[in-house]
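A single protein chain has been removed from this complex, and every other one stays in its place.
Right after this comes chain A.
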Amino acid sequence: MSAPEATHPLAAVATPGLRGAAGVAPLRVSLPVRETVQVMVRRGREEAFAAAMEASFGMAPPAPGHTLAGGAVTAIWIQPGGFMLTGAGPGLAERAALAFVGLAAVEDQSHGRTTITVSGPAARAVLARGCRLDLHTRAFGPGRAAMTQIAHIGCLLHQVDDAPSFELTVFSTLAEPFFHWLVEAGSGDGVVIA
């Protein structure tokens, strides 16, 4: 038997189309196909890890609360000495494991985490309905990241661009209630699911 396509946790509910009001500037929602890898640096190996990161992914480890993009892979700071690498697959976990032998623990979370991208002028107001972080341009912006709770669900949030677009990464087994909240919160402006 050959390995089949993985089932996306939101396959049944995130069908393309408009939800809520047919607003002029709806929230745009998409489900990027991603591999997600959790990397945790060994004690005292921070410098060697940074060098390996540079060599293999073309970027330094991002500073706390920030993200850095190196080519097709984005690194998101999630905790002291901890990063989430995300990018198109396949094989990101294997690449990371090879790159960081002896320098960091590498755990594939591609199935364990589900990423939802929200974009458009309504994004900040919609997120504010469940997210207590200040996402105003003076307080946040592209390249910024935070671990927080949105609608009672743990969420890794980072801003991608000035549209503004945000990527929201949640535990896959909680993706469905999270998605439900997002659609409800955005229904006043309308939610267009790609």
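Worth a mention:
Quick note on the criterion: a residue touches a chain if its C-beta (ideal position, glycine included) is under 8 Å from a C-beta of that chain, and two chains touch if they have at least 3 such contacts; residues count from 1.
One rule holds in what follows: contacts and distances are computed from a predicted model.
From the set "Sigma-70 family RNA polymerase sigma factor", "Sarcosine oxidase subunit alpha", "Formate dehydrogenase accessory protein FdhE" or "ATP synthase subunit a", the protein name that UniProt assigns to the chain left out of the figure is "Sarcosine oxidase subunit alpha".
Screening A:Val24, A:Ala55 or A:Ala139 against the full complex identifies A:Ala139 as the residue touching the chain left out.
One chain is missing from the display, and on chain A it is touched by residues 1-4, 6-9, 12, 20-21, 38, 40, 42-44, 81-82, 104-105, 107-113, 125, 128-134, 136, 138-139, 151-153, 171-174, 176-178, 180-181, 184-185, 187-188, 190.
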